[in-house]
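Notes for the one structure printed next.
Only one protein chain is missing; all other protein chains are in place.
Right after this comes subunit A.
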């Protein structure tokens, strides 16, 4: 109405109060820069984890715990920290879960567009480069994404570590998160490029189990993924307490008798076969229903 416009009168029913922040912004006291305010007083976003990935002759193994912590309480004991990007690429995520989830969707979109344009999926190196370039634009804005991209492309098994400040490293072994020092210890001891698939599975589970034993922010179960030439597969999900206990039993048995060395082996093979390929194929797995009831996994 003309009179309203002239007097610049605003009806109270038209929209939210002008004193409220714009949609999507944090409400902070006047005169305060939102970023520094949040840094001091804001909620502690989800952090703390143990994820690891290593590449070997038969592909790339990705393993992660499932505890999502927020400050000093466990926000989610069964979160999925390994995110599939496409059939031949996985990412282990660490840092802020929300940031990781979002940036992975952006990466999925980028790769899909490029695949359509070029007629073939970009390599893992390209994916890592794209992700680090996208995130480096937000440097200094408290993005926290520390991820290992595990994939199989034309050059074979490939593994890249990408951090949200733009770091991008190629390597054979990476472990990310608060539990990573413990995991590195175990990994460095048992890793060699030519190990068998079962040895790799064992090593990954062992490393995460040890990390969860000592790190307060890691726990829950171990999600184990394997990226092969034919694509990624979800190998197993094992509860860490059970796993750790079995590890102890195994080492005790080892120490007790050299003569009984052959005995533990049949146990390994049987257990491993059970925990082999689940009927869940790539693409069918959704974060929600990926919770196969934590199967007790014998080493």
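We adopt the following convention: a residue touches a chain if its C-beta (ideal position, glycine included) is under 8 Å from a C-beta of that chain, and two chains touch if they have at least 3 such contacts; residues count from 1.
Here is the rule we go by: contacts and distances are computed from a predicted model.
A.B. asks: One chain is missing here; what is its name in UniProt, given the choices "Golgi pH regulator", "Translation initiation factor eIF2B subunit epsilon", "Complex I intermediate-associated protein 30, mitochondrial" or "Proteasome subunit alpha type"?
C.D. replies: "Proteasome subunit alpha type"
A.B. asks: Please identify which residue in A:48, A:91, A:122 or A:177 touches the non-displayed chain.
C.D. replies: A:122
A.B. asks: For a quick check of understanding: of A:102, A:133 or A:169, which residue touches the chain that isn't displayed?
C.D. replies: The one listed residue touching the chain not shown is A:133.
A.B. asks: One chain isn't shown here. Among A:8, A:137 or A:154, which residue touches it?
C.D. replies: In the complete complex, the chain left out is touched by residue A:154.
A.B. asks: Hey, which subunit A residues sit against the chain that's not shown?
C.D. replies: On the subunit A side, contact with the omitted chain comes from 114, 118-119, 122-123, 125-126, 128-130, 133, 154.
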